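Apart from one protein chain that is not included, each protein chain of the complex appears where it belongs.
Now for chain A:
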Amino acid sequence: MNYKMIANLIGRILVLEAAFLLPAAGISLYYQETKSCQAIVISAVVTALFGVALMFIKAKNKNFYAREGYISAALVWIVMSLFGALPFFLSAEIPSYIDCVFETISGFTTTGASILSNVETLSKGLLYWRSFTHWVGGMGVLVFVLALQPMSRGSGQDVHLLRAESPGPVVEKLTPKMHQSAKILYGIYIGMTLLQILLLLLGKMPVFDAVTTAFGTAGTGGFGVRVDSMASYSHYIQTVVTIFMALFGVNFIIYYYILLGKPSQIFRNEELRLYLFILLAATLLISFNTISFYHSFPEALHHSAFQVSSIMTTTGFATVDFNLWPQFSKCILLLLMIVGASAGSTGGGIKVARLLLLGKYARCERKRIVSPREISLVRMDGKVVDDDIMREVNLYMTSYFAVIAASFLLISLDNFDIETTISSVLACLNNIGPGLGLAGPMSCYEGFSNFSKLVLCINMLVGRLEIFPFLTLLAPSAWERK
């Protein structure tokens, strides 16, 4: 384990985080919120000091392998969240530190679960910071660092960091050079965010709301700046958000192909086709099921499209209280929570690609039962899938359900109904935010005990980093010096 290199990396991330805090301070200043501005500046200084101190640790041995990649990803996210919580705590706008950490982790992991019953009481600077954590967490802060400056010139070690932070069963570089790939990803990300801000402004949304909403959408986070999430905005704005949520739930490689001018590649992508099919099917089913609520089909379609897109991409915005919907619609939403967005997007969940692989794997195994001598291979996008990938997907699913089972038991200590308990775990582990029951879209996580909040925090981090980094963190052998 190369502790020095990991410490140095964490230091660099903290300095970067301090830099990210500065715009928030500027916004506080603009809205003349002296107290929160002070809190943000102090947090930035403290974070930067710790960061610079850690950066003085220079590693002589530059070995950086898969386990270092996983462990540093896990540690970076924990440390980053602990420091990111400082502005909320120092400004005393959220009094309990554990609540501050919950809110920050929920931000960075793009969950969007909040402990605030009324977000409008929060000052603008902090609201901005809260939404910005979504934006940075969506594409990943390590990817950002790789885009700025490669860790190791010429060697392939950076790939371990990308692998640890990026979602999906197979993580591929777009171009031969790591930092080039990271730059392309962030370039697409920034471009799409700006486009959304522009479209929202055209819908007469206030600038502050447009920027924070775009951050929440881009990272598929879901922190709103109003109590009723997106309900009070115009239909135009809600439609723009619906479309952009769906777009940010697509694998970014697809956009890269579009930029390269290879649109033929897009429709060959089986994951994208399944993703769009699920979106469409779920929307239609819920529209028919909720038609009695909204009196007209277009209105039902509008709201079901928004909710489906929001839940499936694991964003968590809401235009209506879907807690009141019929059981059938609620069950569809619950299943969408588990499915999640596409691999290589900013969304969470199991990912459509993994489910697709599992389905194909099941079909192959079934064939083998019927005719044991037949050789059948799992293919995806026309290519045979490596056994290692299948093994990893299986391990992922096993660990995923183990985490759900354990968290479910721990949260049940709070004595809520089963709907609330299971949906809160699913909503946090899959980085969605709102669940059902008491954790529904128009309520918040304030009522949970500190212990449950801690469990949910871990769930959010485990879900964002896709389990393996935290599994590595728990393995004693990973910590041994070699």
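Please note the rule applied: a contact is a pair of C-beta atoms (placed from the backbone, for glycine too) under 8 Å apart; a residue touches a chain by one contact, two chains touch by 3 or more; residues count from 1.
Quick note on the criterion: contacts and distances are computed from a predicted model.
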item: Among "Amino acid ABC transporter permease", "Trk system potassium uptake protein TrkA", "Heme exporter protein C" or "Cell division protein FtsL", UniProt-listed name of the chain not shown; value: "Trk system potassium uptake protein TrkA"
item: Residue among A:K177, A:K204, A:R268 or A:R366 that touches the chain left out of view; value: A:K177
item: Selected from A:D386, A:D417 or A:E446 as touching the chain missing from the view; value: A:D386
item: Contact residue for the chain not shown (choose from A:L82, A:V159, A:I243 or A:L276); value: A:V159
item: Contact footprint on chain A, counting only the chain that is left out; value: 65-66, 150, 152-160, 173, 175-178, 180, 386
